[in-house]
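Heads up, one of the protein chains got dropped from this complex, but the rest are sitting where they should.
Chain lettering (A and B) follows the sequence in which the chains are written, and residue indices restart at 1 in each chain.
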Amino acid sequence: MSLPFIVSLVIIAALLLWPDSGLVARWRQARVRAARVRREDALKHVLKCEVNGELPTLNSVAGALHIRDGAAADLIADMEAHGLISIGEGRIRLRQPGRELALHIVRAHRLWESYLAEQTGVAEAKWHQLAERKEHQLSPEDADALAARLGNPLHDPHGDTIPAAGADLPADTGRPFSTAPLDTPVLIAHIEDEPEAVYRQIQALGLRPGMKACIFAKEDGCIRFWADGREHNLTPILANNLAYVPLVGTTREDLFDEEFLSELHPGERARMLGLSAACRGAERRRLLDLGFVPGTMIEVELVSPSGDPIAYRVRGTVIALRREQARLIRIGNRETIPTEAVAS
Amino acid sequence: MASIQTGVAAVSATDIIENARRLRRETAADVHEVLVEAIYADAARIADRAVARPGRPARPTLDRTLDRILTSRVWGFPIMLLLFALMFWLTIIGSNVPSGMIADQLVGRLWPVLRELATSLGLPWWLKGLLVDGVYLSTAWVISVMLPPMAIFFPLFTLLEDFGYLPRVAFNLDRAFKQVGAHGKQSMSLMMGFGCNAAGVVATRIIDSPRERLLAILTNNFSLCNGRWPTQILIATIFIGSLVPAQWAGLVSAGAVTAVALLGIGFTLAVSWALSRTVLRGEVSAFSLELPPYRPPRFWQTLYTSLIDRTIFVLWRAIVFAVPAGAVIWLSANLNVGGVSLAQYLMHYADPVGVLLGLNGVILLAYIIAIPANEIVIPTVLMLTVLVTGSQGIGEGAGVMFELDSLDATRSLLEAGGWTLLTAVNLMLFSLLHNPCSTTIYTIYKETGSAKWTAVATLLPLALGFAVTFAVATVWRWAS
Partner (left out) sequence: MSEVPNTAIAPPTEACAKCEVYRAANLKKLGVNPGQWDHIVALAGNPNTGKSTVFNALTGLRQHTGNWPGKTVTRAEGGFAYADRRYKIVDLPGTYSLLSTSLDEEVARDFILFGQPDVTVVVVDASRLERNLNLALQVLEITDRAVLCLNLMDEARRHGLTVDDRQLARDLGIPVVPTSARSGEGLPALLQAIADVATGRVVCRPHRLEQEPPAVRAALNELVAQIRRMHPDLPNARWVAMRLLGGDENLAAALQRGELGGQRAQAAVAS
């Protein structure tokens, strides 16, 4: 054998077999990681079933993880062997270590979504997908640090509760939106982020948890409702991915007459009613601090050469906002400013 | 005793925090929101009791009228352009004569005196050369080139700043920044960059979103900083102003400098756009900007403070860097490697690349020597040119930086060094598009905490500079 041949052989062997960074080692690590991710996803599924009063089964695990039944059976056996779950009387139950891990995963997922929503410009359609990956990489300490950085949010951008470290997960709130009563304003409490295609459609419509909505017609195959200042249509199947809770103190008329700051014209003023639910986190706090609080009179002061941003006079100061933000501020009592008031 | 107390405190602090977490979850309302509302209600009540408005206010309407004009659809942008062009024009026509006068004194009179002094002190030739011909001359050059333009430009800029015009620029430009995926306040850091890029990089802290802040940091170097103004102004005056009749020269040179500054803004937008579609992908975040009332600046005070604060500070920095650079230049011109000076040796290698870019080896070498501070590019270029052309009559031997008492003399020297209009145009472009100075690089590293992004911020403009000058040179040669 020639020397070059031996050298090549050694190099190839090293590339393959080098501890920790050789291809084989990496492949093995990736497999271990994939197994862990599957385990954690399964635990999360069991936890969600549990809090919502459903029974986790082998089939439901297989369905949630998109794996075959046989693989799911192996997975469940493996989790039982690790002391994460117990199986008795044909029921899958979480054991304490498993519950803790599952809670952490849910917490990490929802925190990461909040982070993406509040502190990055990542498109909304990608939040869930990215969080699905990130939840397995954050340690409990990472999650705590992240929570602190976000000001300990209570809800993620889908309206779901973010469990506190070590606390229990409350059941999902709300009932399917398609069953909401006609002509009665309700609050959208939650938007289910799976399946993704459906979620994407819903978010493209601009619907957010915390929005007020009012169904005014249920035709077959189409639910027509009013939310956030305009009309929306959803098929009942899509609508079932929204959950609502009843809303007291808002009438149908209040909702239909809702207007937003972006609709205010130069020479007009209006009273601010509140911030839309789509305005979250740091952005919401910033607007409040700038004086955009309910009851404040706002008028258009200046329009920039290209029409956006627009500067508003708020409590004696001129503040410029982009159109997307002005869309988040609800106003009422719109009126034209009398000319002598403009002069003074 | 104290430790016991803290021990007890720690336990109950945990209780309190736990309890607060529980209560927070049980409270339906958003505490922050409720709180701000309550505080504003109190503030309104108190302010109402204290403030009276007996007279009819005259000002707000004036402010309003002014704002309507400065941000109007028709006039907003033209006025912005005119204001900046006016600033450059005043700087160019105003700094010509004083620059010559300062040079006359520092180089024409003081330098020979110093040389004689050194000789009479019996200093060895190399020490005399290093100190008087290297260090002193480079410093004198920097002062005479930089002091007059800065003493005019900074006060003008400060007047605009104190008046309250900058936020209006941000307001006008926001749409453009939004469309390229950047933050509206990036235009503020951009304008700070016109003063000093390091300051501009720090100013990006007003941008909350990490992604957009990084964009602002990476593109700040496209704001032409004060260290580069003298290069722009000098080259524009010599080569571009001279293309037209004398009475138009000032205006045309100001136009050229304005064009380069605008090109910088164009690059800021283009690079932001490219980055936010590739490595820094994401959507634009929220933006709110307070437009403060106009405040008539106090003219003399502004003049005084901006002279002291900015001009002297920047000048001092330039001098600090010019001193060692002067020594390096002198040494590189006087250290011989196999019969050729080090500088000549390096230029020999840099020249082919330089010519390809429509520049020359002298300019490239000057930019390497001037990495610590952009201010010394022009002095270095001139000194190296003397070296190459061997114009012994003008300078005083190898590696001596000298002052040319008139622009014409500078021009003829550069032309002897093979400079053409293309060289001038490309030097102006390259001065806009090259790596940031060492202070800025260090500031970027401190602000981003990332070696990777610092490298990007350093190399990206350089790569652009090579690409643009190469393209211009190729097209130019092909067309002519």
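What we mean here is this: a residue touches a chain if its C-beta (ideal position, glycine included) is under 8 Å from a C-beta of that chain, and two chains touch if they have at least 3 such contacts.
No experiment lies behind these values; they were computed from the predicted model shown.
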Neighbouring displayed chains - absent chain, whole complex: A, B
Of A:70, A:83, A:151 or A:295, the residue in touch with the unshown chain: A:151
Hidden-chain contact residue, picked from the options B:67, B:133, B:161 or B:174: B:161
Where the missing chain touches chain A, by residue: 147-149, 151-154, 282, 285-286, 288-291, 315-317
Contact set of chain B toward the excluded chain (per top definition): 1-2, 5-6, 9-10, 12-17, 19-20, 23-24, 26-29, 31-32, 34-40, 42-60, 158, 161-164, 166-167, 185, 188, 192, 195-196, 198-199, 202-203, 205-206, 208, 289-290, 292-295, 297-298, 301, 305, 308-310, 312-313, 439, 443
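The definition used in the following text is that only the chains that are shown with their structure count from here on.
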Centre distance in Å when chain A and chain B are each reduced to the mean of their C-alpha atoms: 43
Residues of chain B touching chain A in the complex: 21, 24-25, 32-33, 36-37, 40, 56-57, 61, 64, 67-68, 71-73, 76-77, 171-172, 174-176, 178, 181, 184, 208-212, 281-292
Chain A residues touching chain B - in the complex, by the definition given at the top: 119-123, 152, 154, 164, 282-291, 293-296, 301-309, 311, 315, 317-322, 324-325, 343-344
